[in-house]
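Missing here is one protein chain; the remaining ones are kept as they sit in the complex.
For chain A:
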Amino acid sequence: MAQEIRNYTMNFGPQHPAAHGVLRLIMEMDGETIVRADPHVGLLHRGTEKLAESKPFNQSIGYMDRLDYVSMMCNEHAYVKAIENLLGIEAPERAQYIRTMFDEITRILNHLMWLGSNALDLGAMAVFLYAFREREELMDCYEAVSGARMHATYYRPGGVYRDLPAQMPQYRESPWHKGKDLKRLNQWREGSMLDFLDAFTADFPTKVDEYEELLTTNRIWKQRTVGIGVVSPEHAQAWGMTGAMLRGSGVAWDLRKKQPYAKYAEMDFDIPVGVNGDCYDRYLVRVEEMRQSNRIIKQCVQWLRANPGPVMVENYKVAPPKREEMKESMEALIHHFKLFTEGYGVPAGETYAAVEAPKGEFGCYLVSDGANKPFRVHLRAPGFAHLSSIDTIVRGHLLADVVAMIGTYDLVFGEVDR
């Protein structure tokens, strides 16, 4: 009697240690081999695009943070840039430099998170905690400028919320941090935020060396990543991949170079590209990107130190007037009231603004009908385009390779599901 042998299906996620949030993969498997992987998305859908249609432009900036919640300011940047395009205004130079710097801080934040979780997915625990040690320092920079560690809402149309703090916040004494330990923690925090970043950027390359020491030449790491999840350049372009996924395959496409925004045209940095398009190359690309981001931050710090100035346009139709002015001037008070109740109207039109977010091209397509709310916002999330390719890439790989692949996609479901 003939018996039918069927592949079995396995439910990978949405509650799974390697699902990076709420990815649900329905996998058809032949033993350990993947025959088909079907990603199900939408479990984290919050309707950000629709929500943005119902409130004044400025009030949606905070939602952008919550899209890709490990590269917060880059998302804000795309949205703010789209509004600025339609308004026809440009942020002051200092604000542009601050944005460039924080975009790169964000890139490091994101890549550290990616590095740690990817390594943890493949079983290397130490890298995760080392990466979070440095991540904490940069989180403090977020907190210093915006008051929030993650959801900063720091970029505003017309500039940034406020200038960099003159004093970097310090650790206070507590039962956990005292004496020598406290001194060590506050060592970099004696001066301004720029001093802090100076110390950080001087030290960070040695920290990257530390991560690389644990992984780059590790035989097990190489066995797990070399030749796994190969994406050819044609394939990558066909799937609409951007960022490290595309550059790992050897295509030197980076919006920071190809369509420079903010102050990237003035910056001196390189775009690393991979050769084979496998997980290992993408790993190398991202690690090198951290070093390059470090270089950019250094250049920004140098410029910002030498050139004080305004960080917000002096256009009270868009930016709130100064507090002191409001005490004296009726005009300013009205502007303030109008801004925080009605917001501002944006000329009718449509625009697409994209930035090179750490994960790839993050774009914001904005249509305005002249009202104080957007008529339509569409967000282009890099992760969504990447994830759609998972079936073709992991077919024939083993179960453990799916984990490596999900790790190297650098998925965050906030932006995939929006």
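Just so we're on the same page, a residue touches a chain if its C-beta (ideal position, glycine included) is under 8 Å from a C-beta of that chain, and two chains touch if they have at least 3 such contacts; residues count from 1.
In the analysis below, contacts and distances are computed from a predicted model.
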Chain excluded from display, named as in UniProt, from "Carrier domain-containing protein", "Energy-coupling factor transport system substrate-specific component", "Protocatechuate 3,4-dioxygenase subunit beta" or "NADH-quinone oxidoreductase subunit H": "NADH-quinone oxidoreductase subunit H"
Per the touch definition above, residue among A:Tyr142, A:Trp221, A:Trp239 or A:Phe384 touching the missing chain: A:Trp221
Contacting the left-out chain in the complete assembly, out of A:Ala37, A:Ala52, A:Leu109 or A:Ala124: A:Ala124
Hidden partner interface residues of chain A, rising order: 8, 10, 16-18, 32, 119-126, 129-130, 133, 214-215, 218, 220-221, 223-224, 398-403
